[in-house]
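These notes are about the structure you will find just below.
All protein chains but one are shown at their positions in the complex.
Chain naming follows the written order as A and B, and within any one chain the residues start at number 1.
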Amino acid sequence: MIEAVLAGAVRGGSSILFAALGETVSERAGVINLSTEGSMLCGALAAYATAVETGSAWLGVLAGAAAGMALAMLFAAVVVFRAANQLATGIVVLFLALGVTSLLGRDYVGQGVDGFTRWDVPGLSDIPFVGTVLFAHDPLTYLALLAAPLVWWLMFRTTPGLMVRAAGERPEVLVATGHSPNLVRLAAVAAGGLLAGIGGAQISTALALNWSENMIQGRGFVAVALVIFAAWNPMGALAGALFFGGIESLQLQLQAEGVSVPADLLNALPYLATIAVLVLFSRRRLHAAPDGLTSVFETSP
Amino acid sequence: MTAGPAARAAARMRPGTGLVRWLAAIGAGLAGFALFVAIAGGSPAAALQAIWSSTVVDAVGPGEVLVAAAPVILCALAVAIPAWAGLWNLGGEGQLVVGAIGATVVSQALPSSLGSWAALPLLLAGGAIGGALWCAIPAVLRVTVNLNEAISSLLLSYVALRLLDYLVNGPWKDPRSLGFPQAEPLPDGHRLGGLDWLPVAGGGRLHTGLLIALAAVAAAVVAHRHTTWGFRLRVVGGNGEAARRGGLPVKRLIVGAMVAGGALAGVAGMVQLSGVEFQAKGGIAGAYGFLGFLVSWLVRHDPRWIVLAGIAIGAVRVGGDALQIDANLPAASVNVLLALLLLAILARGRGRRRSA
Partner (left out) sequence: MSRLVRIPATLGAVLALVLGVAACGDDSSAADSGTSSSEKTVKVGFLYVGPKDDFGYNQAAYEGSLEVAKAFPNVEIIQAENVPENAEAERVMERMISQGATLIFPTSYGHLTPAVNVAKKHPDVVFVHQGGLEPDPKLPNLGTYFGTVYEPVFLAGMAAGKATTSNKLGYVVAFPIPQTLANVNAFELGAKAVNPEATTTVVFTASWCDPAKQAQAANALISQGVDVLTQHQDCTKTIIETAEAAGKKSVGYHYDASSLAPQGWVAGSEWNWGPLYTDIVKTFLDGSFEGSKYDGDYRVGLQTGDNPFVQSPFGPGVDQETKDAIAAAKDEIAAEGVFAGPLKDQSGDEVVPAGTTLTYAEVEQMDFLVEGVVGKLPK
């Protein structure tokens, strides 16, 4: 049973992981994007529609990434260049994404898709326990697991990563070296939307094999919270996403084994646990927060 | 930051360039929506006509707009008051829900024969206490462990929704509801009276919850401009460090502002329970918390303008029905309309650059 719960955590957490990694990049540049949920929705629909029309799930992922990025760039244009409030703009852009994806998604609701199928990693998937948990999933899930260290490396070991972090903490350094902090922020938010779009694509074309309106069901907001939970660290986001996926998986697995669970209270657990972790590690997290983010929460418009 | 948000809002609202920009933004939003409708295969004229007719011309239209506006206004105040002190309350949705839970708890504890003059204030108190307690959690976390209140209040909203789900699916489930998750209906004495005698109500279901919302706005206007408390909150919001050095009890002010905001969102929950739904059920939140957040931000947390903006959002909500019924557009159109209007208003700003 533990095996099944952990496998479910990996499979169900990977979409949230993509979104949380994207939001990490965005917030490292000093921009909090509450429309991550919207980017996931756009990614889910674009991937599904493209996969249906072309028959290629991989083309779908590209379309999903592009759609998620397009929405994030709209958000960034208003926030970075018009200096509009980030939290409010995020919610407004989410409304737009909800409306537009509902309208455009209608034709795809009843259509089947040739989505991603499970691809067992040769050799590794035969390892007892570990094989089932880690190496018997859809390709996008592997991609998510690889993306976490990759984003960590990009953020902390490369020049672009340094520029993103500078945009969030020491924008004057960027200016001094002849770069535009706003352009770096735009790029970081766009990259964040791209990753969230892939997360949406994982749900629609790999996990649920379905498109229905508002199908992300709050997972984008969870991703935003996980970023803080993870102290803006991609590897922490990996842990957080697996934790959230694990709670959902555990709850369903217990039921499937005939154990009664208070489902409503268990469903509240990830949110409570996130708050609890934030409280426990608040001092460390405070230091980890990009300076640029603190200004986000000032009420000045 | 040189001037408080309120001062800037006042400047923005003065007739002149600010007003022109507002009107231009709203016009641009509507024009964008009309174009969207045309390309989606509908009739822009019919769509705009549907909004106008359902919100203004229809006998019950204006009353329905006000019914929708009351909880939005209260939830906007719940954002505005903490915002004076520089705090983001993103949890209005959850505080509304816990307010409705609190009012239901009170209602169930009271004898149903109790007159409404005694019952309603108690229900109102139950709602306010529920919302205040729920909002006190992020406030206390903010002043003790410096946990950001925007995130914690948003997360607690999801917890509140699950709590209500649990109650209406379990202990509170009305046995006569064929298993549909809702609590037993409130007795008549626990319901807010109608305002159907008002001409604007058109004989519809406008209720005294509107008066509660307007009274709250009046109190907030006074508190904002004419009390020491409001002044101190604005000082904390302007520069917390300076306020602390100046000897202000910053932590107490922060908790007070959040608790006051949460109480108002909780009152919105009581108003929806006793004035509109008449029983606790999962759908009671109705996104009013999020809409209230947008309203408060739209008017830069100035309570004087919250009524107007709240009515505008109420009108979009009511007009959204007519987009479907009269103009035969899909339900999602209303989200596009709302988003385009607000984006146009967002993009109208002064183009002030971030300190970079």
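Assume contacts are C-beta pairs under 8 Å (C-beta built on N, C-alpha and C of every residue); 3 or more make two chains touch, one makes a residue touch a chain.
This one's a predicted model, so the numbers in the text were calculated from it and none came from an experiment.
Asker: With respect to the chain omitted from the figure, which of A:S125, A:S180 or A:S212 is a touching residue?
Answerer: Residue touching the absent chain, from the options given: A:S212.
Asker: Among B:L110, B:L198, B:A219 or B:A331, which residue is in contact with the omitted chain in the full complex?
Answerer: B:A331
Asker: Among B:P62, B:G189, B:G204 or B:G289, which residue is in touch with the absent chain?
Answerer: B:G204
Asker: Residue by residue, what part of chain A touches the chain that was omitted?
Answerer: So the residues of chain A touching the unseen chain are 4, 7-8, 11-12, 15, 70-71, 74, 77-78, 81-82, 96, 100, 102-104, 106-107, 109-110, 112-113, 115, 117-118, 203-204, 207-210, 212-213, 215, 217, 219, 248-249, 252-253, 255-264, 267.
Asker: Residues of chain B in contact with the chain that isn't shown?
Answerer: So the residues of chain B touching the missing chain come out as 28, 32, 35-36, 39-42, 54, 58-60, 64, 67-68, 165, 169-170, 178-182, 185, 204-205, 276-277, 279, 281-284, 286, 318, 321-322, 324-326, 328-332, 336, 340, 343-344, 347-348, 350-351.
To be clear about the criterion, only the chains that are shown with their structure count from here on.
Asker: With chain centres defined as C-alpha means, what is the inter-centre distance between chain A and chain B in Å?
Answerer: 29
Asker: Please output the residues of chain A touching chain B within their complex, sorted ascending.
Answerer: For chain A paired with chain B, touching residues are 78, 80, 82-85, 87-89, 91-93, 95-96, 98-103, 106, 171-172, 175, 181-182, 213, 218, 221, 224-225, 228, 262, 264-265, 267-268, 271-272, 274-275, 278-279, 282-283, 286, 295, 297-301.
Asker: Contact residues on chain B for chain A in the complex?
Answerer: 1, 5, 8, 40, 83-84, 86-88, 90, 141, 145-148, 150-152, 154-156, 158-159, 162-163, 165-166, 169-170, 237, 290, 293-294, 297-298, 300-301, 330-340, 342-343, 346-347, 349, 351-356
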